[in-house]
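Every protein chain but one is kept in place in this view of the complex.
Labels run A and B following the written order; every chain starts at residue 1.
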Amino acid sequence: MSDTALRLAGVRKAFSGVPVLHGLDFALKKGEVLGVTGENGAGKSTLMNIIGGVLRMDAGTMTLFDEPYAPCSPAQATAKGIAFIHQELNLFTNLTVAENMFIDGFPTNRFGAIDHKKITSIAQQAIDRFSLPVTPATKVADLSTGIRQMVEISKALLKNARIIIFDEPTTSLSSREKNALFHTIGELQQRGISMIYISHILEDIFRLCDRITVLRDGRIAGTSPAAEISENELIKRMVGRELSQIFPSIEKTISDTVLLEARHLKWRQRVKDVSLKLRAGEIVGLYGLMGAGRTELAKVLFGVEQRDAGELILNHRLMAQVSPSACIGGNAAFITEDRRSEGLLMSKPVDDNLCLVKSADLTNRLGVVNVVERARHNREAIKDLQIRVVDPATQLVSSLSGGNQQKVVFGKWVMKDPKIFLLDEPTRGVDVGARFEIYSIIMDLAKRGSAVLFISSELQELMGVCDRILVMQEGRLTGEVPKAEFDQEKLLEMALPGPALT
Amino acid sequence: MHNPSSDCQRKVWSIFREMPILPLLIVSFLGAIAGVPYFCTVGNLRNYLLQSSDLLIISCGLTFVVLNGGIDFSITSILTLGSVAGAYVMALSPLAATPALSIPVAIAVMMGIGLLVGMVNGLAVTQLKMPSFVATLATQLVVGGLAVQFTSMVSATSSIAGLPEVFFVLGGEGRFFFVPILIAVAVWLFSWWLLERTLFGQWVYAIGVNPKASFISGLPVKRTIVGLMVLSGVCAGLASVIATARNGVGMSSLGDKMFLTTIASVIVGGTNTSGGHGGVMHTLLGVLFITLLNNALNLLGVGWYTMMIVLGGLILLSAMSTHLLNSRAGWTWKKGQASDV
Partner (left out) sequence: MMQENIRRSSGYLSWLTSYGIYAVLLLLVVVFSLGNSQFLTVDNVLLILQQASPLGIAVVGMVFVLLGSGIDISVGASMFFVSTVAGCVLNASGVIPAAWLTDIRGVALVLGMVLLLGALIGWINGMLVTRFRILPFIVTLATASILKGTGLKISGSASIGVAALGDLANGRVGPIPNVLILFVVVLIACDYVLRRTVYGRHLMAIGDSARNAERTGIKVNRNIVASYVICGVLGTLAGILSAGQIGSVSAGFGEGNEFIVISAAVLGGTSLFGGKGSILPGAVIGIILVTTIMNGLAMMNASPFIYTIVRGLIIFCAIALDSMGHQGELR
């Protein structure tokens, strides 16, 4: 018997040919809390999903308590004693706290009825452990997000797990709840349970963990005992990426004309008092970690979500009503993060997608679309953006590669010749070759005098493409860095949430 | 390599794949000519086209709604209320003495009812966010109830007779049999033009496939949905004019059989019930097929009850085959690209 609870050797994983994990070796000792951190896209979630049975690895081996381990489903992982607490909650709001805790395995009596006494009493114990202000009979719909997260955690703890994976568990917890959770983690550790704790909050990681592993670009960038490494060294490890991507270089000038100005925008709890300006010819990066509110900001700017407060000026015009069609009228375009559900008509041909926005301009007074003009514009866009498609009139967008799909989205907007571009993760799911083309498209847009807001989780591409970078953290802009001062460490530090303010 | 014959073959195949109803229609038409006595007579074929005409009009309207993934149950009641209200204007109202005035007014009333009900449906779906199938169920009950109540108030029987002779021209009376057919063709052409050539049609398809992406692309989602519900209502109103003229009386039972035939025509034609795929070309074939079936079975002495069973079965079969075709496409799609996570 070794002292290792879980060992991974040479684990690889690729999505549509793009490698995400390049042969990881990784060990979790019995009874330790191992912190895992890294930038967005470093491969943390993929790794944990493989351990939790959500995804299957392409190559490599896993050993769990000296037995080979290769789960095919989350249920198998659970059976082997691995509990995975996802960041995304998996609770049913119309059921009670107790019912949610037992939803995947109710204890029943002889008549098939749920043993209500039993689930109530066990749920009560779990509630008492964190002294949550609920009863087992409270409906989850009546709980705040923080409490819901604690319920989710309690649910996982009920399963007698030997290994528990926490994925960003504290994002919506109050400081009191957070302390209770940390206390429990300590208790669990004393009972000999091993834990993997994924977080961006370095302070928490240092407080909780015995060792800290940093992931970078699908590789382990180093594992050290928490006592032997400083916060600065950790950040250095997270960002020390080699520059594998080459960026196009283009001569362009930034004018003084402000094309988009936002003043004190607020939306729910996700966008808190954001002000920004975009100038003609300028590419402004917006960096932030997952959940910082970048997508929400873009949606508020484009009127997909209605702002609660603040002003928006497009092309020197104060917008009274912000809606997508009003913004398009104001010469703006929005390329969404999720192109499948928000960008494209996946089951329609390329042509139908390309002309979606432009068609309104190619229409006579009777509402008839000029088919010849439309075909010409489509052909032009396909040529300009080098979209690789055989027959645009019949080939479905869903049959294209990720990069080509994204180019269709660009085409849809570029045809309209807008001056303001909001790009939300435009290179997500796009392979390396096509990325370069997309960067060229973006640069070219700026050269022709457009203002671009480029949202990304990848510092590298922002630094390669942008003229300045704004950093967003928990709904606020926390920094602005001009091109001359680009520095990965500094930017990441601005994006990392500090000690909880609550 | 470019091979014209294989190119042509591919084209034919793609039409068949797109519209599986087409070969079915051809085969059953030939079958009816060969196997059904009296089918291939001038009188019956004329009858066939006449029967198709009001069904085509009402089905074109419904196609718009189904393209948005919705449904409109209220069309039958529009048909009914339109029929009795129109007949009232022409036969019993003070205007009845002057057909030159009463007929246009009646037609306006009938189509106006469709417009109004369609508007209510559209606003219920967009403003109250009600699913169209219940919103239109409710309006169907209300409007249908109004029709029966209205008839019982103005007439001792369940129908209103005494319409002006001129009006029957719209129903294809005697040598004017081409009138309703021409109207139906005009409506179909207009619908086709609307769907395939105008911006509105482009919006209907886009919103049917992906309302969220459409909204972000600046399309007026709500206005379009109201528009298509109104279209459906107005088409039902027009169909009511023609059906009333053909029957010669305003009847409160006019819509009874119509709904099933209409929805069957649209779905069997191949318009996908989850929205965004299909169109009035499909619906035309669906209408011709369903009417053919109705006509031929009628000649064979098969009654409406059997027709109900057949139509229900056909709706299920075509919905099932749509699923099977799509799921095969979905399978290759999934295989082609794993998630981007």
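The rule we apply is simple: a residue touches a chain if its C-beta (ideal position, glycine included) is under 8 Å from a C-beta of that chain, and two chains touch if they have at least 3 such contacts.
These figures come from a predicted structure and were not determined experimentally.
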Residue touching the undisplayed chain, where the options are B:Leu24, B:Leu92, B:Val105 or B:Ala138: B:Ala138
Selected from B:Val42, B:Ala100, B:Ala156 or B:Ile309 as touching the chain missing from the view: B:Ile309
Residue among A:Ala59, A:Ala75, A:Ala393 or A:Val432 touching the omitted chain: A:Ala75
Chain B residues that touch the omitted chain in the full complex: 68-71, 124-126, 128-135, 137-146, 148-149, 152, 211-212, 221-222, 225, 260, 263, 267, 273-275, 305-313, 315-316, 319-320, 323-324, 327
Positions on chain A contacted by the hidden chain, ascending: 74-75, 90-95, 99, 103-104, 106, 108, 112-114, 116, 133-134, 138, 141-144, 146-147, 174-176, 502
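In the analysis below, only the chains that are shown with their structure count from here on.
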Separation of chain A from chain B, taking each centre as the mean of its C-alpha atoms, in whole Å: 46
Partner chain A, residues of chain B touching it in the complex: 14, 193, 197-200, 202, 205-206, 209-210, 212-220, 276-277, 333, 336-341
In the complex with chain B, residue positions of chain A that touch it: 15-16, 45-46, 49, 302, 304, 324-325, 327-329, 334, 336, 341-348, 352, 355-357, 359-360, 363, 366-369, 371, 394, 398-399, 401-402, 412, 428-429
